[in-house]
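A protein chain is absent from this complex, but the other protein chains hold their places.
To keep things simple, chains are lettered A, B, C, D, E, F and G as they appear, and every chain counts its residues starting from 1.
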């Protein structure tokens, strides 16, 4: 089990960041999004390969109106 | 008929200012009051003698909280 | 003797307003000027004929920067 | 050589804080004064015994008008 | 016993004089707005005022006569106003009736131009002031903060001028201090701030700006605790007077240290 | 004898308490800027203060010891400051020296960021405050009018917060009343206005805005007549306190009559 | 080419109308204070004004006639004033002479009460206004910020009212916005802010408060660079008009976030 944007998500063992995005219906090619895992930025380049341990906390963000 | 503080008052012919005060239950000796007849001040001294023509407009005033 | 813009001016008897203007080198056809005699406006039309009594006070004004 | 309130002072070897005060004509019993040596407070109790190494920086302060 | 006399004693200012009469208090009290006569009585005492205003209205049967008793038992003088008058004529007549009723030729002259703002009507005010002065009244006109109008009122013989700080009962304080300063600079008669005071600091500021006295009605009578506010404003007027005479420090853009810049100890690393 | 106790008695506010100590005066006096010790002495008396600040500086031969004598003969307490310090380290050391010299663990903490404005350096101030609190000091920090910083200072254990009205010695009064109000609303410790007061009305306003006390140095010590100004500001602080507790009238855009709108006589033509 | 027409097109306000005449510019220009005719000429162009004021003075030999030429070559109208008059009589005569000289029955009526403040004399002003209206003049009176006087001037038939923001040439801006608001609320004729503007933001504020136009003389003519200031104030007047029509946000005591409060990422320790 991992946490994506605060919600617990059941996944098969050790999904990649890319897997998580796809599962949520987010095209990993989408411009303007970024990902943090356990309070560290995960550069776009590692999304296909970087696997997520159980309990990992994933934040997927994008730009919204503000400021 | 005369007018006292805006109200029409039936009176016997030609009452004095004093009569009008007494009729209204005002002791003419009361301190702190003044009278105007037809837009002129009627000094206290003339109250017993000054008679009021029909249609005369009498204003009786006193000090109230203000200012 | 008359007074033009506050200065005493000796003149031949009973000059016209027009005479006074000319004497001062002011072309009576000049646009934008007006004349008052003894605290009354003298319309342009009367300048050639209106004569000035001894002691007359003439003011000749024009528009200047202001306001 | 030590420094007292910023001024270099020649002294016999290893004076005590008390010695320094007395030398400057300050009665060590004076109320309302305090001493720092090399940026640390030297409590009144140690003045008679605490000796000052060469190069020591002594600050002697008191209350003045202010604030 | 109050420090006011003793502290007044400390000020450089001579006591307030209006029409040759000397006042030790610089606070005038309006009697309007007090819900109980007892509160008015206590507020008069707390304010240490020597002059209170009243309005003239039609007498009614239910007339309890106690207002004048309260005022006189406190040993303070009554200053009738012409509140509610919109014309010089009505104001003059009201002043004449007040003189007749109260035996005083002092009047706080009000000629209002607008019911919503209760601001004075300059031309009518000036006409009424001139006529009342001619009739021997001691005229204290409630005026705007227009320095020229204040000057005209003095020129026709008013004994004081009473510019507003802001609209009556608005509690907005002094909306235009620059105008008030111009009035004070030019005035040869006492300047009494009338209307607009909302709280103590407003009254202190008025005196600091150079006003000779302050009149308060709503600020005191309509406060949650009128008597406490009367005390507050009495102290504020005194504070303003003492401060003005003490000579305040100038305003500076930057700071000026209040502790010595020299003799700092240095703590070596 | 002064009305202050008696008038204080009239206020709804409980007396000022700092770090468990009760004060009947809400005016702190800075001793800087007085040109003669005698004037300081008289100003202490006139102000009725119970707490006066001093600075710590290098002793010199020509040291007349009379400052502390004057303060103690008046029976008032001394509050050492750390004026002139630009770093947390220097301020902490200065506070430690003051404790040693004066036998008090109270300190008015100042950490300055700029010589021209003498404004506090927020991060250094917070560091120094935290350390001094840990060492058992009763810390009263001179701070900006930043509500968040004031809150942080309270959070680290300061016994009061002392926001400025405007720069030290500037006499500009309270530049940003909205910020001061935000500080007062959020504060769980006393708020003491420090710096900027120029005259009596500024001090009254500070208390009306909700400050628990006011500290004045230059406003009094550099006035033309410091003793008279001390009296003025004492009365102003009291006036502000009474006014705040009395419950001022609300501000209104338009006027509200203070004389009856009914019962006007009508004068027929 | 200027955006002004196009941006004016964006505003909800109908164009300014005075006495039935429509103006696309809301900036009146005073011609006093320009040191060179050429600068005045360029400032008229930069300001995009359609109405400029002149004063009436005694003609002298050295009279260069170019002022009116400059104004007319720019295709703008001339508005004579009665500056310098202290009585209704002199002001009326000056207006009559101006009509005779310039062929316009429009007049900016000034009756001054005081040389130091150049503030209007209310009663004389009202008398002059009434007489000039009777004589068929289109009267635009320079008045104080007294709402009642402004109302009286409208009542006697003035085509607009021109309240001051602060004294002529003082550059103090709008000293009493509350009074200006009261004037605007009650006015049935255009309100033109006259006197006091010091810089662009003052002009923008005047329009935001509800004024229909602004007159500037010294603010432009005595600026270091009058032509640049003419551009500045033209943009400011337009900015104020657009802002007023756009409907500003209300003032709030506390903050209101402009970024979403939800959806914050959480970064576990």
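The criterion applied here is as follows: a contact is a pair of C-beta atoms (placed from the backbone, for glycine too) under 8 Å apart; a residue touches a chain by one contact, two chains touch by 3 or more.
The structure presented is a predicted model; accordingly, all values stated were derived computationally and were not measured.
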{"item": "Residue of F:144, F:199, F:221 or F:259 touching the missing chain in the full complex", "value": "F:144"}
{"item": "Touching residues (missing chain, whole complex) on subunit G", "value": "1-4, 7, 10-12, 30, 32-33, 55-58, 60, 81, 83-84, 89-90, 93-94, 97, 116-119, 167-172, 198-205, 208, 217-219, 221-226, 228-229, 231-236, 238-243, 245-265, 267"}
{"item": "Interface with the undisplayed chain - residues on subunit F", "value": "113-114, 117, 119-123, 126, 144, 146-149, 151-152, 166, 172, 175-176, 178-179, 182, 186"}
{"item": "Missing-partner contacts on subunit C, residue numbers", "value": "5-6, 36, 38-39, 57, 59, 61, 64-67"}
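Keep in mind that, in the parts below, only the chains that are shown with their structure count from here on.
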{"item": "Interface ranked first by C-beta contact pairs", "value": "E-F"}
{"item": "Separation of mean Cα positions, subunit F and subunit C [Å, integer]", "value": "72"}
{"item": "Cα-centroid distance, subunit E relative to subunit G, in whole angstrom", "value": "35"}
{"item": "Interchain centroid distance [CA atoms averaged], subunit E/subunit F, Å", "value": "30"}
{"item": "Subunit D: positions in contact with at least two other chains", "value": "5-6, 36, 39, 59, 61, 64-67"}
{"item": "Sequence positions of subunit G contacting 2 or more other chains", "value": "178"}
